[in-house]
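And then subunit A:
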Amino acid sequence: MSQHLPALPVIVPLLSALLITMLGWFKPRLSFPIALAALTVALLSAVGLMGRVLSSGAAAYGMGGWNPPWGIAYHVDHLNALVLIAVLAAALVGLIATRKCVKEEFAERIVPFYTLFVLFVTGLAGILLTGDAFNLYVLLEVASLTGYALIGIGEKRAPLAGLNYILMGTIGASFYLLGIGYLYLMTGTLNMADLAQRLPAVYDSHVVALAFFICLTGLFVKMAFFPLHGWLPNAYSHAPSAASILIAPLTTKVMIYVMIRLTLTVFTPDYAFDILDIGNAIVWLAVIAIVMGSALALAQNRLKHILSYIVVAEVGYMVGGFWLGNRAGMTGSILHIVNDAAMTLCVFLAAGALLTRIREDRLAGLQGMFRKMPLSMAALAAGGLSIIGVPPTCGFFSKWYLISGGIEAGHYGFVAALLFSSLVNVVLFFRIFEIAYFEPLGQGHGHHRNDPSPMAEAPTSMLAPLVVVAVLLVVLGLYSGNLVSAIIQYAIPAQII
Partner candidate 1 sequence: MKIVALASVLLCGGILIFGTAGFPDFGDPLSPPASHVSPHYIEEAVAETSVPNIVTAVLADYRGFDTLFETAVVFSAAMACFFLLRVFREDERSPSEKLYRHLPTGIILRIDPGGKAPQSNEFEPIDPTWVPHDMIVKTTTRLIIPFIQLFGLYVIAHGHHSPGGGFQGGVILGSSLILYALSQNLRMAIGRMGETVSAVFCAAGVFIYAGAGALCLLMGANFLDYAALSPLFGVDAIQARSLGILVVEIGVGLAVMSAMVWIYYNLASVGRHQEGL
Partner candidate 2 sequence: MSWPMDMLILVFVIISGIGAITVRDLLGAAILFGAYSFLMCILWAIMGAVDVAFTEASVGAGVSTVLFVAAVFRTTRRTRD
């Protein structure tokens, strides 16, 4: 069975999503256990894959028994095994944590909710594992369509935000498709490894450069890179909290992985950094993204809006770090994919926990929350400290690599933007802590907040995963050295210094 491991993280969730519909339609209570089992199996096989990659190097799997240029091949190496584990773990924790939330928010819609969510994870796992450029597009559409639905179901402005997301997301995905079409026209193949072999012959053609820019533009839209981020803040902040907890930590990170994969595997670093030499320009774009994302976060007065703009700024970190083009920057970028998945999960989960009790996420509504929900607020604090980059948490280490990459490359604008963004995050989170810790309950606002009941924590099913994630932030931080030396350094091609 072990030679089939690369296929399992995709097939098991797909089959379970269908089972959820077929069985859950008659017995809705079954849908959660099936989803849980599916994601657990997928995560276990991802861990098994990682073990195999560590022991015997990259693995390939030909779907349908066909050899790569003719059939679709899956390809696993250090990079995608790592991101796959991060994504599946975040999805699994999110799934467990949102159980109660989903029950309340989607009373009659539990079955479609879990079906769509498991399909969403299927799509993301497929994007991470596939070695075929067109197959990636199809899986991207699976992940996006389910994402649109999960976001559009929310109240108030959510349908409009969802529609905007569809329009932007379709443009992004179609641009990616067009770029792949250009590559196909120049090389006649769709397999990533084969493309990498056949592209050097046509490197001087401007069609290849155009293909690269078109793909990159499409991915920038999908990952909400600054000037193209329009869809993200509204989509994430108006989505129901269960959906935002599940989606926010995953989508943008997977898209950044796709960018890294395309640049490293398909176009090769030689082409991207030496022949086209666009690294510097994109790092400057990332600087703008970080600064604008942080500044816009500062202007918000609702918790989920703030968190959404922080996600936009974080995308800038990862894109910028990667395009620095040196080993430290890329290490920081890949490490940050993992860390950011954990951090985003932590803060969105904490926000979700707070929202189960206060129903309104204006900052003013957070008064006295440290007394009312000490654990959730402590987790939010841990997430906040990690996003700021305070030493024992994981956020510090990836930021350290990013900054040292910036200094090594002599790109001080990027370093300054990172420091500026950290400062802004300090301001943002300490404003939240100040309101939640120092301002007592029911000050000045209506009398219904005067109830003396001091503790009203979120339900345990939500709190326990939240605490686990918060602790994980520190654990990830302590072990990030090992993570880099055991996995990430092999994910970066040897010619990059």
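The definition used in the following text is that a contact is a pair of C-beta atoms (placed from the backbone, for glycine too) under 8 Å apart; a residue touches a chain by one contact, two chains touch by 3 or more; residues count from 1.
These made the cut because all candidates are chains of the complex that A comes from, given by their letters.
Since the structure is predicted, the reported quantities are computational estimates derived from the model, not experimental observations.
When you check 1 or 2 against subunit A in this complex, the one that touches it is 1. The part of subunit A that touches candidate 1 in the complex is made up of residues 4, 7, 11, 14-15, 18-19, 21-22, 25, 61-66, 69-72, 108-109, 112-113, 115-116, 119, 122-123, 126, 134-135, 138-139, 141-142, 145-146, 148-149, 152-153, 159, 182, 184-190, 198, 205-207, 210.
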